[in-house]
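Following this message is one structure expressed as structure tokens.
Of the protein chains in this complex, one is absent; all others appear in place.
Letters are used for the chains, namely A, B and C, taken in the order the chains are written, and counting of residues starts over at 1 for each.
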Amino acid sequence: MRMTVPMGLRWSDLDAYGHVNNVAIVGLLEEARIQVLWVSDEPGESVPTAVLENGLGHAATMTLLARQEIEYLAPVPYTRRPVVIEMWFSALGGASLDVCYEVRSPEGVDPVTVYARAATTLVLVDAASGRPRRIDDRERSAWQPYLEERIAFRRH
Amino acid sequence: MRMTVPMGLRWSDLDAYGHVNNVAIVGLLEEARIQVLWVSDEPGESVPTAVLENGLGHAATMTLLARQEIEYLAPVPYTRRPVVIEMWFSALGGASLDVCYEVRSPEGVDPVTVYARAATTLVLVDAASGRPRRIDDRERSAWQPYLEERIAFRRH
Amino acid sequence: MRMTVPMGLRWSDLDAYGHVNNVAIVGLLEEARIQVLWVSDEPGESVPTAVLENGLGHAATMTLLARQEIEYLAPVPYTRRPVVIEMWFSALGGASLDVCYEVRSPEGVDPVTVYARAATTLVLVDAASGRPRRIDDRERSAWQPYLEERIAFRRH
Partner (left out) sequence: MRMTVPMGLRWSDLDAYGHVNNVAIVGLLEEARIQVLWVSDEPGESVPTAVLENGLGHAATMTLLARQEIEYLAPVPYTRRPVVIEMWFSALGGASLDVCYEVRSPEGVDPVTVYARAATTLVLVDAASGRPRRIDDRERSAWQPYLEERIAFRRH
């Protein structure tokens, strides 16, 4: 099963080439990760599909990136409609997890264009000690349904 | 009459202080301006309230900033719900327009917090010649309903 | 007396118009402020002209922006050579200070172009309590030599 995150672009994501910049796309992956991984404690807000407690800002847990791989398949034009980021997990380790992403054209655009594919390895780190901490049972059971095969890259 | 633009934050808008950064807030004003001023030619998209043709990316018209004034009234915390940017015009000149902004807490949050007030002077510039160009009749009549008094700043 | 801060541009400061973006310029002011106001404790590093202790990252003091005014006088082209930001103070209050800026073409470019003029009001805030704190004697005596008249804006 996959999570689907609509992700609004900003005009400032464009670079001097008039495309959504490659660095900005990496930023969109980060934002999608944050929206999906962290429980929000704000009232009236839908609980995200995968949960990590005490998140954001002054967090008890930090999620640090250990690795990131991204393949850019097509230039991303500026669009008002959110692009779609599909996310799933390809590995749940002791203190780390692998997240896969497919960035696609906005909902309703036909035919669908896949702009980018990516995979990142995240490590959960205890903010106080700075040391990795284990994925706990609640997190593991929340994330388990989204375990799928690792994304296939075109070149390697 | 005012335009109301919901503006989603990104986690990357936070700085090392854990607040939405002052520069990021200036970026949100830019994004609100773009969403409101430019006609989108994408199918199925609601037409914005104020219109400027041929916008975005490779535009026939560029909107350049001549002046910007902003008052930060309260730190902006990270929130998943879009903050609200109210916008209106306080002057429509020959080739320039003054835009006023009030940045507020998300819809439904009670009591309302005003985070920032701002005013910017924009100049319409012909992209080919690099020279200012006049606001045309269609733009003027689209923008006229949103003419209000200039925003009042606390200090000056 | 004024402080002179060379400020390197990044290609990502450009927007889709091919100019250094107005928001990026506000970011350059922030960066100049940080380089000038904060003492660095790194070995072998020249001490900045104006001092604020315990700065950066996890700071005892935060400098929050209360007000910002900027006038954009000429588009800033991308250049490899650092642009020049001249800075001085126009007011030293109890817990706040007014900083003035002139952003100019790189050293050695003739004739000199003034790209932007700006003024910001900063408030010193105790990071622990979140409350404003007074400018102390050491800071005041370090900043005093850079007190000059407030920058003059073209329009107001």
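The criterion applied here is as follows: contacts are C-beta pairs under 8 Å (C-beta built on N, C-alpha and C of every residue); 3 or more make two chains touch, one makes a residue touch a chain.
None of the values given here were measured: they were computed from a predicted structure.
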item: Hidden partner interface residues of chain C, rising order; value: 8, 10-12, 14, 18, 27, 30-31, 34-35, 40, 42, 44-45, 56-58, 77-81, 108
item: Contact footprint on chain A, counting only the chain that is left out; value: 16-17, 21-23, 26-27, 30, 56-59, 62, 64-72, 75, 121, 127, 153, 155
item: Touch residues of chain B, complete complex, unshown partner; value: 11-12, 14-16, 18, 21, 23, 78
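Just so we're on the same page, only the chains that are shown with their structure count from here on.
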item: Whole-Å gap between the CA centroids of chain A and chain B; value: 29
item: Gap in Å, rounded to a whole number, between the CA centres of chain C and chain A; value: 35
item: Whole-Å gap between the CA centroids of chain B and chain C; value: 24
item: In chain A, residues with contacts to at least two other chains; value: 11-12, 14, 18, 78
